[in-house]
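Of the protein chains in this complex, all but one are displayed in their positions.
Showing chain A:
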Amino acid sequence: MSASTNSVPNSSTGSKKSLKAFSDDIWKNKTAKINAELFTLTYGSIVSQLCTDYERDFVKVNNQLFLMGYNIGMRLIEDFLARTALPRCESLAKTSEVVSKCAFKIFLNVTPQVGNWSSSQDAFSLFLDENPLSDFVELPMDAAKELWYSNILCGVLKGALEMVQMDCDVFFTSDVLKGDQTTELRVKLNRVLKDEIPAGED
């Protein structure tokens, strides 16, 4: 535990490299792992069951996946904070880095590229070159039009970021499964929430 807190990267120069090394260390030494293909197949079974339940109304499937992810994200952030002990990010740029290099790394063992910043620096994109949810997945014609297969990721990010007081819109703008060149996940910061009692808990 002390080793992990010592190696928490500070904001000085070279923090990019140390964040990567820091995450690599957590992934290699402090993480129980399972076969990625099992994960892919299980997620596939869930999505296909939803498509059956909603009679291939993919808008509803997208929404259900998002809500499912949202519920997961709200709890996953706790595990993330406990594991990394990272301090609050001082900027959205820092957040984007932590999400891609640290969160995606220690949970899914991938590191999406960050890019496509908006001019006002309040929105960025994550480019998923690899996506363990959709390995070997091919969508049927009807699904390729409307289904955002990995939409659960949006929900997870939304839920997790909200728990650290960041109200964001998270959505896919393109997906290789739909025939696009890239898989792009957009994160747009609406506002930073004040520390307050969660809704419904008063």
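Structural remarks
The rule we apply is simple: a residue touches a chain if its C-beta (ideal position, glycine included) is under 8 Å from a C-beta of that chain, and two chains touch if they have at least 3 such contacts; residues count from 1.
Methods note: contacts and distances are computed from a predicted model.
Among the names given as "Eukaryotic translation initiation factor 3 subunit G", "Ribosomal protein S19/S15", "LALA0S04e02410g1_1" or "Phenylalanine--tRNA ligase beta subunit", UniProt records the absent chain under the name "LALA0S04e02410g1_1". Only one of A:79, A:129, A:142 or A:180 touches the chain withheld from this view, namely A:79. Annotation: of A:67, A:86 or A:193, A:67 touches the absent chain (contact as defined above).
In the full complex, chain A touches the omitted chain through residues 27, 31-39, 41-46, 48-50, 52-54, 59-60, 63-64, 66-68, 70-72, 74-76, 79, 106-109, 132, 154-155, 158, 171.
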